[in-house]
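Have a look at this one before I ask anything.
A single protein chain has been omitted; all remaining protein chains appear in their positions.
Each chain gets a letter, A, B and C, in the order it is written, and its residues are counted from 1.
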Amino acid sequence: MGEWGGWSTTFEGGGVKLKQALIIGAGIAGISAALGLADRGVFVNLVDAEGTIGGRAKELSCKGVDECVRCDVCLAIDKLYEVGASERIRVFPNSTIRSISGEPGNFRVTLERNPGYVSEDCTACGACAEACPVPGGAIGPPGMGIPLTYAIDPNACLWMRGEDCRSCEEACPHGAIDLARGKSTKRLQVGVLVVATGFQPFDPSLEPRYSHDLIPGVITSLEAERMLNLDGRLLLPDGSPPGRVAFIQCVGSRDSWKGVEYCSKVCCKYSMAIALNLRALDPDADITFFYMDWRPYDLRGGDIGEWASRDPRLSIVRSRPAEVLASDSGKPVVRYVGAEEEIAEDEFDMVILSIGMGPPEGIGDMAEMLGLEMTPQGFLWTSVERPAMTSRPGVFASGCCTGPKDIEESAMEGVAAAGEAASFLEGSR
Amino acid sequence: MGPRIVGFCCSYCGYASADLAGRQGRTYSPGVMIVRLPCSGRIDVLHILQAFRKGADAVFVVGCLEDNCNFVNGNFEAKKRVQEVKDILDALGLGAGRVEMFNVASNQGWRFPRIVEEMTARVEKLGPNPLGVIADDNR
Amino acid sequence: MTLPPGSEPVTMSSSSRPARTRRPVVRGEREPTGRIGVFLCRCGGSVDGRLDIESVREKVSSMDGVEECMVMDFPCSMESRETIVNVIRENDLDRFVVAGCSPKAVEARFKSTAQESGLNPYMVEIANIREQCSLVHNLSEATSKAGLLVEAAVAKCSLLVPAPHHRGRVESEEVLVYGNGMSAVVATDELVSEGAKVHLVLPFSPHRLVFNYHDGIRPGHLEDMRDRITDSDLVRVHGHSSVERFEGEPGAFTALVRSSEGAEEIRCGAAIIAWEASEVPSPSLNGSLVVTQAELESIMDQGRVPDRTVMITLREEDTYCPERITHIEALRNAIRMKEMDPRVQVTIVARDVLAFGLSELDYREAMSRGVSFIRTEASPLITVGDTVKVRVKDLNLGEELSIETDLVVMSSWTQPYDTGHVAQVFGTPVDREGFFIPTQVKLKPTASIVEGVFLCGTGVESKTPSEVVLEARSAASRAKAMVSSKMEWGGAVAEVDPESCSACLTCIRSCPFNAPFIGETGKAEIEIGLCQGCGICVGLCPSRAIQLYCYTDGQLGAQIGALVGRVR
Partner (left out) sequence: MIIGEQKPFKEIVRNLEGHETILVAGCRSCVAICLAGGEKEVGVLAESLRIHSDLNDLGWEVGEATVERQCEKEWVRELAPLVEEVDCVLSMACGVGAQIVQEMFPDTRVIPGLNTSNMGAPEEQGIWSEKCGGCGDCVLHLTGGICPMARCAKNLLNGPCGGSQDGMCEIDPETPCAWDQIFQSLKRLGRLDLMEENIPPKDWTPSRNGGPRTIVKSSAVLTEKEKRAREGLD
């Protein structure tokens, strides 16, 4: 594509430096870094394993109803448009890093495009979805993503299940679908790398005592967010709104038994925002928080103690529940140590597990491939004095892959990484 | 095409949520015509009155969530303009319900079709704008 | 208004008197004019196929002013945009409409297309017939609606006037850093290492270069950094100076810096307010039995550890305002005491132990070393005799405890000083306690309400040192990006028609960005560099003397007229 003038190499200060960056992970941190670099005239290759950019934040929900509760999630969308509008940023969806060689200032990268089955020629016209015979459809419409492409669900697709159906392929006016497509690779040469592969939400099945997936109405905070994001309501499996909701904090945080000794920083903040959203939706809902220490990363949403003092339908219980059982009616019952050291049980319609953040999948291999040091907790090590700097020159890291963070802090790190990377390219560091 | 409704949308949130609704394939009444404003604060009482005079059955203004306006308080200003129009519509006997202010976030794709639903329902209750009918007769 | 060089000064004012006694033609409205090109996008199948683009073309091409109307596959693609440029040049069009997907996605590209074809970048109008039409309505509905949308776009387009526009390098690439603590030093270091020229203005009393709690920052690191930047020839240090005046627009600010030697005007493209809050000692300190964490540390430095210590992390007023640094500090010192002598008793009083992220590990260690914790809501009562008594309501036990101890350690609270003055000079608000308020709208980390002025440091919000470092570096990085990228002025900006301005100050009172001012003529004017184009003043102006380029009353009126007033 002609507009990619940046592909040509520029010579500065003797050594060859490619005025190009590769950013691995297109979440808030990656996008912020990409925009920061593009602002400085650097050409950015933005790689994400998913079909569309936006990272975790695009699954999250705005928790405001008429009034903003400062969850910062809408930033994802707003930034997506900026990336889409920037002619200096090229997005590689469905792609991962197969290999990286070369030295700082001149890395040779091989991207591997995973079989998304749908190529970038897709214009999201929807012809394929209309053609798909699978009830409910095996090919999904694009979300808010950029680039805007449809995606095939391998589990539902007849052809993947061995049947002879290629109707979407035939229906596509652009030949963008190739069900037989194997992995394809692409080679890039870049001057700097920014790792921003985000985090892995805690898997609730590792905490069986809370009966996620076993008792209807027990969901993770992430599931709650997705539900709210989809249609602005939080509903029980039977489609009714919950009257009594409990939040269990620190699920997969502050728990050495689960190998997670640290605090995930953001759970108090986001679960309070979800609660505020619930309250706005239903002034009569009973909301209960089970927590150990209330740690709001910022107080922009207000203090929970103050809220509890003026809202009779909000109760806060300083106790880490022992387990979640099913009542005779099949509703979740939270079992915990009460104020009098007694064993208390409360029944709820919905129990939301505020799950914490773990290191992103495959960060170990990434670190090995790039020769980066890691922290004992399994995140990438970065310098305190230079927050975006890893143990290797020319390779920078930002966002949750270096530790749990909220959206604002991730965005800040992305911006800082852009600064580091840009000045590295300029040779001024 | 159903009731004709004009939606004045701020570029940052209202317009974006309509776009998102589109990308997510959420359908709504085709009678809704969106006018893009840089900020809901740009809305002028006159614009809304012009729309009604031309025969719009309803008008809504969409701004960012309160305390999240890209221009600090444009959406609060818009709210007050809409209230002004409500008073005028009442005086005119057209019904204040024909105009409304909404606050939406850019990533609330689900919200836009619901706003349309709400306004369509109101028009069904209040009946079509007589001026629209007159206009049609004159054609 | 002061237009930057290179921008075409265009006025929308029709000053022919007594124009205002005619039924007012809204200012800036010309008779629909121009040679319009319309480019309809098939957008693969996502427009064409979901609506009948051909019939839209027929409908539109017959409109007056439309010289050229063609259907294309992807107007937004590089190739098609070249075609558009040629079509515009060949047919000598002076404005055009693109009907396709959302302007939010493509507007920027077509603005540059307009420029490439020698037009003012704002002579293009975009009709959203995809997201807001073809993707959400059935074929026949979408087709007729698309017709309306494109007609409306043409109607508006025919009234467009070239908007003031200037794109170019900033006037000054230097950055002003105002502050005297850790964040100022770190921000300057970041700017220097990114190759930016910095004016480091140090207000009178230097403080908080190094925090009492190190948070993993190598001791001496900040001192080295300070020496490094003061030696750097990229930095000009204005010692013992303060900024008296700060005006101008992003990319071209002027600051009046006053020192004991006198005042000096400096130019800068961006500014960073890197203010550190200072510690507010708690009232009940007495230096011997009731001390600060810092004093405790110096006691420990002398190798002494009291047998019984109570640390209080609650503020003495009732207002709950957690400062995580005070908790981490308490934990670190408690651990250190236990390291020095495992037998000593250490009790930490808190409502919640704010051990975010990895500090949780310190919390665990403190507990495992036998540090005890008391949960309470209200700040304890302290009575000093030969020993100290601390009365506190324990939430867990639900009863009042009276603890006798040898030493009470009170956490200090931070409060920024002098910020009122800074806020006034820079036009960035501060809250009641004097903390700088970052822009509340959307999420723009480190941004202030004044474009081009960035905020960092504990003067914004209490933070740990590592967070200060991150914030300072990211603020510096944004400032550098701003001064090194091309700046754009103009587009949708407000303009006053002096003829009809009543100088009523409504615009000045209502503008969130302080863009309007009363000029020499005694009429309102808009500072184009500060105008963000929200149009609030336009909607309010009682004399309808202000118009917003790209969204004039007449343009919107035409659009509305085309959209409604149609047979169902």
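Convention: contacts are C-beta pairs under 8 Å (C-beta built on N, C-alpha and C of every residue); 3 or more make two chains touch, one makes a residue touch a chain.
All values reported here derive from a predicted model rather than from experimental measurement.
Undergrad: Omitted chain: which shown chains does it touch?
TA: B, C
Undergrad: Give the residue, chosen from C:Val106, C:Ile528, C:Cys541 or C:Val564, that touches the chain omitted from the document.
TA: Result: among the candidates, C:Cys541 touches the missing chain.
Undergrad: Of C:Pro380, C:Pro512 or C:Gly535, which residue touches the hidden chain?
TA: Once the missing chain is taken into account, the touching residue is C:Pro512.
Undergrad: Using the definition of touch stated at the top, determine which of B:Tyr12, B:Tyr28 or B:Phe52 touches the missing chain.
TA: Touches the omitted chain: B:Phe52.
Undergrad: For chain B, enumerate the residues touching the unshown chain of the complex.
TA: Chain B touches the missing chain through residues 45-46, 49-50, 52-53, 66-67, 69, 72-73, 76-77, 80-81, 83-84, 88, 91-94, 130-131, 134.
Undergrad: Pick out the residues on chain C that sit against the missing chain.
TA: These residues touch the chain not displayed: 18, 20-24, 423, 427, 429-431, 437, 440, 449, 500, 502, 504-506, 509-510, 512, 514, 540-545.
In the analysis below, only the chains that are shown with their structure count from here on.
Undergrad: Tell me which of A-B and A-C has more C-beta pairs in contact.
TA: Higher C-beta contact count between the two pairs: A-C.
Undergrad: Go ahead and note the Å separation of the Cα centroids belonging to chain B and chain C.
TA: About 29 Å, centre to centre.
Undergrad: Measure off the straight-line distance from the CA centroid of chain A to the CA centroid of chain B, and report it in whole Å.
TA: Centres of chain A and chain B (C-alpha means) sit 34 Å apart.
Undergrad: So what's the Cα centroid distance for chain A and chain C, whole Å?
TA: Between these chains, centre-to-centre, one finds 24 Å.
Undergrad: Hey, what residues on chain B touch two or more of the other chains?
TA: Correct list: 12, 16, 20, 23, 25, 64, 67-68.
Undergrad: Any chance you could list the residues of chain C touching two or more other chains?
TA: Each of 104-105, 135, 442 in chain C touches at least two other chains.
Undergrad: With touch defined as at the start, can you tell me which chain A residues reach chain C in the complex?
TA: Answer in residue numbers: 1-3, 36, 39-41, 72, 74-75, 78, 81, 84-85, 87, 123-127, 173-174, 254, 256, 261-265, 293-299, 303, 305-306, 318, 339, 377, 384-388, 403-404, 407-409, 411-413, 415-416, 418-420, 422-423, 426, 428-429.
Undergrad: Along chain A, where are the residues that touch chain B in the complex?
TA: Going by the criterion above, the answer is residues 58, 61-62, 64, 66-68, 70, 73-74, 76-78, 81, 124, 126, 141-144, 148, 229-232.
Undergrad: Give the list of chain C residues in touch with chain B in this complex.
TA: 102-105, 128, 130-133, 135-137, 141-142, 144-145, 148-149, 152, 439-442, 449, 492, 510, 512-513, 532-536, 538-540, 548, 550-551, 553, 556-557, 559-561, 563-568
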